[in-house]
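Removed: one protein chain of the complex. Kept in place: all other protein chains.
Chain nomenclature is as follows: A, B and C, assigned in order of appearance, with residue numbering initiated at 1 for each chain independently.
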Amino acid sequence: MQYAAPETGQQAAQLLAEGTGISRVLAGGTDILVQMKAGMIEPDLLVDIKNIKGIRDITPEDGGFRIGAAVSGAELNEHAGVCAMWPGVAEAFDLIGSTQVQGRCTLAGNLCNASPAADSVPAIVAAGAIARITGPNGDRDCPVGDIPIAPGKTSLAKGEFVSSILLPARPANASDAYLRFIPRTEMDIAVCSVGVSLTLDASGICTHARVALGAVAPTVLLVEDAANALIGSKLDDAALAALGAACTAACKPINDKRGTIAFREDVTAVLAKRAAGIAQQRAGGPL
Amino acid sequence: MALDEYQKRDFKIIGTTPVRPDGVDKVTGRAQYGADFYLPGMLVGKMLRSPHAHARIKSIDVSAAKALPGVKAVVTGADFPATAKGDTLDVQEHCLANGVALYDGHAVAAVAAVDANVAKQALKLIKVDYEILPHVTNIEDAIKPDAPIVQAGRRGRHVPEGYSDNCTGWCEFGHGDLEAGFAKADKIITRTFKTSSTHQGYIEPNACLANMGADGRADMWCCTQGHFQVRNLCAQIMDMDQSALRVTASEIGGGFGGKTTVFIEPVALLLSQKAGLPVKLVMTRDEVFKASGPTVASMTDVRIGMTNDGKITAGDALIRYEGGAWPNSTIFPGAQSAFASYDLEAVRAQGLNTLTNRPLQAAYRAPGAPQSTYAVEAVVDELCEVLGLDPIDVRLKNAAQKGTKSSYGPTYDDIGLIQLLEAAKAHPHYSAPLGPNQGRGISNGFWFNFGGETSVSLALNFDGTITLVEGNPDIGGSRAAMSMMAAEELGIAYEKVRTIVADTASLGHNEVTHGSRVTFAVGLATIKAARAAKAEMCRRAAKIWGIDADAVVWEDGFAKPAGANAGEHDPMPIEKIAADSPRTGGPIVGHHEVTADGAGVSFGVHICDIEVDPETGFTKVLRYTVLQDAGKAIHPDYVEGQMQGGAVQGIGWALNEEYIYGEDGRLQNAGFLDYRIPVASDLPKIDTVILEIPNPGHPYGVRGVGETGIVPPLAAISNAMSRTIGVRMAELPMSPPRVLKAIKEKG
Amino acid sequence: MSKLHITTSINGDQTEFLCNSDESLLDVLRDRLHLTGAKEGCGSGDCGACSVTLNGRLVCSCLVLAAETEGAEIATIEGMADGEKLHPLQRKFLEHAALQCGVCTPGILVAAKALLEKNPDPTETELRYWLAGNLCRCTGYDKIINAVMDAAAEMRGA
Partner (left out) sequence: MVMVTVWGSLRAFTDDRAAVEVEASTFKEVLDALSRDYPGLQVQIKAGVSMAIDGVIYKDAWFTPIRPDSEVVLMPLMVGG
């Protein structure tokens, strides 16, 4: 295996484009090294992007924040600005793995590993985050939800990698929350998970919402019916019940070692209601 | 035979909590565990494992692997000498398959190469032609008459009609007239319980380094609970003299029973023999889960009758255990211990063992007892609930005590169950208020405790310090306990004794560190070795003083004249006797060799509070209290540690730990991510109460404490769960999907 | 395949080593440098027995490629004591009997030290969550938590 640590995004893209055999990007390494150890993958080329200038930075941009692809969970959670604006994203990111894993894991890596159960993905999808993709022909932007297309598969072309993720600006009286279910308190993969982002008006009525579900389908689900159940309401019991029902209806889970279909359908609705309540409270409501 | 070893006395060192002798090494990273040994020219060994649950190995072609540069040896099961028989042959075939792969992960070949990458490549070059056979991985299917047969010719001679040939063992214990007993009951409850297979979950993967010379003599370093056992098993499998193999136990990174046998050690020896070089073989975590250790899974029917005022009139249990592809005898302690906490006029416990296409079970802390006790204690609790009785009062009313004929036959001597139950009832935990969605459970637990072959040597150095040499790997602080007992007996400072775990060439045989035997048996031998040394020191002082040896007594590290008649002599310190010893007859060494008996049974009572999220089935353990009889706690901190560790393993077993198999018979969760042992944030403080009801079989009254602690938690948590959600759960683990389903079905 | 040449700092000492491109930092520490205090319990970041700090961040050394450590500062259990003077955490682990088999102990000590550097006064809950990635099968964690809390109190007082 060849290991390369280029200093520019272009060099990295070039290496990835030219690599014959299996090429992989190394950011935090918390997925790829596990897969290599288990013999699931044997890359011929590993491109370490951490030496690319600026890729470990969190930069304010248009009222939001651009998160470099090599920013670790620990670094993001120490960033007061991001935590204040997108607490749901921060808490979702923080739930990935242990303290040790937090020292290494990245948002972009969590996204591009394309696990259906990735913790940060429902949160950044709910947040409407935009990924910047660097490729041999330059950069392009893409909604984060369009990147995972199947378990372990992304829409990225050969030579492309995610170099940063933009968490956009958000209006006043808006916030987000993320909840997942695991059997223990830590160190587990989500059995099901929900990210909710919402905006309230001055009277506390929800004017905008995005609800994303994890681990209940091959890829993250952005559930429009769930958002619609909240919009126009003050998140009263009826709205929350409709939210839960919409989430359960949208689920396409499987039975596996981590949970059953029935359990995932039920608990997704529970988590959605709880997450919506937390986001509402963070957004300043009920106003 | 009443035991009279115990003598009441005041202790100076016993009961204090000095720092363990291996402590500094373990907090600085110096301690050497199984994988921490290196030798010049050392090769890396790796194993090839079957991906099939059951398959005939039609052929194995290792030629391409052998031809790969850097590969020094490739072996299969056929390379072992064809001399092992009986149980040893079973162990050998579990290490390396011979003709048939019997479970997912069963090793079929092994390589030794100059580095890990070459070894990995070599494994890929081995071509195995499998013929897939029907498999079975659970009890219910395995005992059916038409089940796929795991190994032919293994049917047990007592197994009743109607069960498949997978059933290798049957046993029955008990006494009294069951039906007469049930006729006296006001309420009878019958239920079937299941537990999943769980793993010991030690953090250190199995590891060994073998170095065999062309003369057929070998050294081995490995993490094991019993290096003498490793030596004997390896010698039998490799057809070597036992003296030709010296095994040194490394520090051991946890065992809990799982490291009482061999998995890779004979293979490392075989590779080293073929390669003519040292070979290190270390299991990956995946291999640990797939091919070592797990405990038996169980399915148990229990029927218990009770009067309205809480007297148990009869108890009957049928335990069915499955422990992998070879016979095992876990049903014996399982059936014997099921009702051991109770004084019953009519009791029966029957046990059935069946084979499955899973790894051979290894002992796990009180092997067999948690599963059967769980079922019995759950039914007792349900009877209490149905009859409106306090669960501790009912246990007190029926508790076994001195003079009770136990459910497994013998009559109990001094035991502490009643004291434990009374202490539990008086504990503030038992009367603390509970909030919504919270419940409390309690359970008894019992374990036999063992003694066994033990050999100890205690040398007096010329400066008066002591080197104590014992032969049992220190798994929970036993070197500290031995140093304390030697120091107590000799009347010298703890720091003056250094306890060493010797290799197999340095002592007589020592039985495996199992059965909670070490503090009891090695402690007993240590005390007697110290007494032998004391007697010799008194003889030396007597010679110097020119008086009779029996006119000298030993006190606080000094030889003293026994009385005025012995003459006027200043007390002679151990340092002087030691310094003079070359001139008074030679080095002074006390030793003791024994097959220790009289271990003394042990009981525990656990109280547990949980809270259940009714919408998700998530269970939080809020509060946990362990009460246990230690006989005499030599080092109370380590006794507490055993009680806490056992309880937490039981909590994991009750709530989340399980072996999950797919339809294909493959293990789906062979890693710490999805085999969910408790993490720090899952747990509350584990409170402990140590009771000391002396064991008549030990000079200081010691009982084993290592295993009992894992017996009660399964039922304690299950009983708390049932009382919280209002549904009797009868299957472990009580994972959130199962709990939520039960809550929903109740409506 | 030619090996990579890496220069790094381990416990304050400049260290050079050769490694394969796919070797983990843990492999190098143990098998090439014979710093065996970090243990491999799982190789997949699930047990924490191989914990070290990398440029001040707590990481699992099994999830770091040795090749990534060029110019990095690494701290392992072997560097925790100051000569014969134990770190307060090490001392408190001994006083509180916070270890049984001890194989998880180096990783837990490294992790606890990283916490106390960031947060000298953690609550017990914060500590339990911080250590959730360090599996211990022997102790039930109780005495470990007591030892770290006591060490933290002593270090704050010092």
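What we mean here is this: contacts are C-beta pairs under 8 Å (C-beta built on N, C-alpha and C of every residue); 3 or more make two chains touch, one makes a residue touch a chain.
Computed from a predicted model, the values in this text were never measured in an experiment.
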Which chains here would be touched by the one that got left out? B
Among B:Ile60, B:Cys171 or B:Ala480, contact with the omitted chain is made only by B:Cys171
Among B:Arg9, B:Lys85, B:Lys124 or B:His158, single out the residue that touches the unshown chain. B:His158
Of B:Thr83, B:Thr192 or B:Thr595, the residue touching the omitted chain is B:Thr595
Please identify which residue in B:Tyr408, B:Phe446, B:Tyr624 or B:Tyr638 touches the non-displayed chain. B:Tyr408
For chain B, residues in touch with the removed chain: 1-3, 157-158, 170-175, 200, 255-258, 260, 329, 332-333, 336, 348, 350, 363-367, 408-413, 447-452, 512, 514-517, 595, 597-599, 697, 706-707
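To be clear about the criterion, only the chains that are shown with their structure count from here on.
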How would one label the connectivity among the chains shown: line, ring, star, complete, or other? complete
For the interfaces A-C and A-B, which has the higher count of C-beta pairs in contact? A-C
Rounded Å distance between chain A and chain C, as computed from the means of their C-alpha atoms: 29
Among all residues of chain C, which ones touch two or more of the remaining chains? 22, 43-44, 46, 129, 131-134
Shared interface positions of chain B, touching two or more other chains: 672-673, 678-679, 681
Partner chain A, residues of chain C touching it in the complex: 4, 21-22, 24, 43-46, 48, 51, 54, 57-60, 62-65, 67-68, 70, 111, 114-115, 129-134
For a test of understanding, state which residues of chain B touch chain A in their complex under the given definition. 120, 286, 615-618, 655-656, 660, 668-669, 672-674, 676, 678-679, 681-682, 735-737, 740-741, 744
Chain A - residues contacting chain C, complex: 1-3, 5, 26, 28-30, 33-34, 36-38, 46, 48, 50, 72, 74, 97-101, 103-104, 185-187
